[in-house]
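Structure first, commentary second.
Here the complex is missing one protein chain, while the rest keep their positions.
And then subunit A:
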Amino acid sequence: ETDETEWKELHGCQNVTHTECDFSSAITKYYDTHHVHIRAERREEVSPWSSIFEMIPYFIAQIGPPGVQLQSTNGVIKIKVSPPEANQVQKMWLADTLFKYTLVIWENSSNAEFRNRSIFPTDVIDDLAPDTTYCLKVQAVLTSESHEGLFSPIHCVKTTHKAVSDLLCATNVSVFALNMKFHLHWNNQYKQHVSYNVQYLTGYLKTFPDQRSVNWLNVPGCENITNTQCNFSSIITTSGCYYLRVQAMSEYNRSCLSDEIEVNPLVTNEIGPPDVKVDISDLLLHIQISPPGGSESEVMRDYYDWSYRVLYWKNSSNNEEEIKMKEIKQTIGTVSDLTSSTLYCLKVQAFSKFYNKSSLFSKEECIKTPGDKILPLIILATFVTALIAVLLLAMPLIFALYQAYNKIKYVFFPSCQPPLNIEGFGGELLSSPYVSTTEEPIENCCIIETIITEEVNQIDFKDYKNSKQSSRDSGNYSNNDDASGSKVSEEMLEKEIV
């Protein structure tokens, strides 16, 4: 045992007279390190302990032979393998669902060649000649640990004659898949009415040695159909493999199963083209790619991890233009080594390194690179704009300068000359340009007329009034004060008359 001070007796190996013993019952912990030593005894004499033998049961143990059941029918051999520890409660090989089985088969004759192949626990060996005796043996293998088990005993069996192929059975069962849409097609040569059931089995179930490996289910939508095709996309997920077969049924309750076909969704399918949009700016071609799959592209993109191959070429009348290729990882890319004024065409293909698959090519998209004419146009436009800008800035400046010049000229260099007949003006440089005017003498005009007497004749008075009026009218230059004074005196006169 593991602890040196706690040696225990090994059951099954006590008082043994032969040089071997079976201590299987003593071993329960298969993964622990065990130490064993042995000594000889004869009556009272005891030998010293042998050197210690260290072992881990799991690593010492060999995978035992599997059980084999054979059935020879219709020219084929049906085989059913049971795992090495099939009926044991306590097992060394826990993960027995992961055993792979290797079959070695040969004709029971001289100089027969041995054929190796890998088989499932429930399988059929059909590439055999009829009415021949074959011998075979099977071993279980744990591939991950590179551990090959012991072979089963050899079994020999004779194949029967091959029956005539039943026309009822569906033949040429094949899969057509585009992206994540899967269709099954088959042929049939039966003259009378046939209906079909398409059945599937999820891949991992085949690894079980029990009933689960033959638990075929009907594909929904393909039960009791009469046409020779089936859309089985509904049962497909990206998790792993599936097996499909077609069961043909005649009117007389006779049925026949077709060959099984294996479908590995991510491997078997054809990949549709990606979608491409192109755009041009100067001499740079911008490419925008949508991954293949359209509406299912989520799933497709998740599992495939696409890279893209862009093929582009100059589309000219000369068909010997070289096709260039560029690989890009993202869905956007640019192509830069282009010449101007050329029509370029391109197409894109998606590919997956892991699955080593390429999609169909996208549609060809063509686009023309802009020519050099653009450049001189740009130069001209820039020049004209600059010119206008300069003019706009210069105009006010020139105008301002012109105005200033005028003012200065007017002040310092007047264009008008004074008349020559006015004295004193000719030679006087600094005389004022304005002629001073003398003040006009203002006359103090007053109407010298006074009426004091009462006996003035009315007629005279009227005349006097008129004349007064008239004299008043003519007194245009008189002062107001005097006029008002004369009015007062007139009022006095009029009162007296009344």
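To be clear about the criterion, contacts are C-beta pairs under 8 Å (C-beta built on N, C-alpha and C of every residue); 3 or more make two chains touch, one makes a residue touch a chain; residues count from 1.
Everything that follows uses one rule, which is that contacts and distances are computed from a predicted model.
S.K.: Assuming one chain is omitted from the figure, identify its UniProt name from "Eukaryotic translation initiation factor 3 subunit G", "Histidine-containing phosphotransfer protein", "IFNA2 protein" or "Protein YIPF".
M.R.: Answer from the UniProt record of the missing subunit chain: "IFNA2 protein".
S.K.: May I ask which residue of A:G12, A:P130, A:P220 or A:G240 touches the chain that does not appear here?
M.R.: Of all options in A:G12, A:P130, A:P220 or A:G240, contact with the hidden chain holds for A:G240.
S.K.: In the whole complex, not just what's shown, which of A:R254, A:K277, A:K368 or A:K409 touches the removed chain?
M.R.: Checking each option in A:R254, A:K277, A:K368 or A:K409, the one touching the absent chain turns out to be A:R254.
S.K.: Check the options A:D302, A:E322 or A:D337 and report the residue that touches the missing chain.
M.R.: A:D302
S.K.: Give the residue, chosen from A:D22, A:E54, A:D131 or A:D166, that touches the chain omitted from the document.
M.R.: A:D166
S.K.: State which residues belonging to subunit A touch the missing partner chain.
M.R.: 31, 56, 58-59, 73-74, 76, 94-98, 100, 118, 120, 123-124, 126-127, 143-148, 163-166, 168-169, 202-204, 206-208, 237-241, 243, 247, 249, 253-260, 262, 264, 267-268, 302-303, 305, 353-356
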